[in-house]
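Take this structure, written in structure tokens, and hold onto it; I'll ask about it next.
Of the protein chains in this complex, one is absent; all others appear in place.
Let's turn to chain A:
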Amino acid sequence: MSWTETLRTGLSAVRAHGLRSTLTVLGILIGIAAVILTVGLGLGTQKDVSAQISALGSNLLIVTPGSSTDTSGMRGGFGSSATLTRADAAALTSEVTAPDVAAVAAEKTSSLSVETSSTNWTTSVVGTSAAWTDVRGRELASGAFFTADDDAAGAAVVVLGSQTATELFGTTDAVGQVVTIEDLTFTVVGVLTEEGADAASDLDDLAVIPLSTMADQVVGGTDRNSVSTIYLQAESTDQLSAANQEAETLLLNLHSISSVDDADFSINSQDSLVSTATAVYRTLTVLLTGIAGLSLLVGGIGVMNIMLVSVTERTREIGLRKALGAPPWAIRRQFLVEATVLGLAGGVLGAGLGIVAARVLPDLLDTSIVVSGVAVAGSIAIAMAIGLVFGVYPATRAARLAPIDALRSE
């Protein structure tokens, strides 16, 4: 009996019990679709996070206030304290103490209401320096970014994100218009280009003003000198670690801290942010995939169950085949092929369902799902293997039936 014939016999046996086979296949199908979706969701989230981090700019070091992350995990208060100041940012621009730092942009961010004569819009108002466009890799769609002179003078000028401009004026063509932030009147000098759909939404919804204006006139008070983040740009990727070292030494000196372990700030590169986020999502993905995998195990037990029923039901057929000269291995192969066909059908249909769901779900859930070829091929192979493994016991039982007993059974 050749393989093609064994396969044909197996297929016709599966077809002969349509409902039963369908239910068995359904068990595997759901498991496989769940695995493909969880893996896809994990990969999609990783991709989103990486995209958001790389959208910050290139060759960046990000200095944030608060305690640094240590080996035992994250310490509370990350980024919440106000330990970074405008003076720190100014010091980092020094060619002498930080030669590998090419550009510095401190950000002082606050969520504020931006008003026009007819409407208002709450957005994140970012006070920063003129180097911001270079550091963050942003460009202007119209007008010009404010200059270092504007920053020094505390000029009341603002550059709007494309979404903010649209919300306030109904168009991105807003240069020359006037807005009010915290009772201060600002002139719109430029509008930023859109960052695109891939990036985090707030990249297009912001109002950028000079840092000095933000500190002295908008925020004021005791909090005026603190900044929320300092972005440092290295000349090139090669100089990132040197820049990191310099910035750390400089800031430790400025803050009069002797040990790195006690630092009241942390410096992260984009790479380290990406790898931290990726590690977190990978762990989650593995966990969820494991749970989805359990349903595959249940599906496999379903296959075994159905195959045992099939062996019992077809005892006479097995007896007859043996009487006609089928050796035990031919009987075993027949039932193994049947179980594998069930597993494979579940795998292929489950992969199909997973792929379709991966197309439909992102629109409904607002997340990305990345279906990888490896995951699809892998889960089909796993489904097949499950059919095979859970078919071994029933097939062996069938092969061991004595032909006389099998023939005599009713």
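Assume a contact is a pair of C-beta atoms (placed from the backbone, for glycine too) under 8 Å apart; a residue touches a chain by one contact, two chains touch by 3 or more; residues count from 1.
As a convention for this text, contacts and distances are computed from a predicted model.
Within the choices "Allophanate hydrolase subunit 1", "Glycosyltransferase", "PadR family transcriptional regulator" or "ABC transporter ATP-binding protein", the name that UniProt assigns to the complex's undisplayed chain is "ABC transporter ATP-binding protein". Considering A:G18, A:G221, A:G325 or A:G373, the position touching the chain not shown turns out to be A:G325 (whole complex). Interface residues of chain A facing the missing partner chain: 1-2, 5, 12-13, 16, 316-317, 319-330, 402-404, 407.
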